[in-house]
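Missing here is one protein chain; the remaining ones are kept as they sit in the complex.
Moving on, here comes chain A:
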């Protein structure tokens, strides 16, 4: 790639607002890395390129999503 002395137009700048994606059923998606402060005052970090934050409170890996928000269905007859 060519050397670029400055950021291309439209690229994320340090002062650009951070985009967060919310959905009715499912986690909040935010660009990583993130540091999350929990109710007990402790902080946890994730350095993934995108982080899925649990909103249903059912995750066993809270505050990270573990897909526990998914609807449960009866097993199909085998």
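Criterion: contacts are C-beta pairs under 8 Å (C-beta built on N, C-alpha and C of every residue); 3 or more make two chains touch, one makes a residue touch a chain; residues count from 1.
Heads up, the rule we're going with is that contacts and distances are computed from a predicted model.
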Answer for the undisplayed chain, UniProt naming, from "Chromate transporter", "Transcriptional regulator", "Iron-containing redox enzyme family protein" or "NusG domain II-containing protein", is "Iron-containing redox enzyme family protein"
Touch rule applied to chain A and the missing chain gives residues 21, 26-27, 29, 46-52, 60-61, 64-67, 70-76, 78
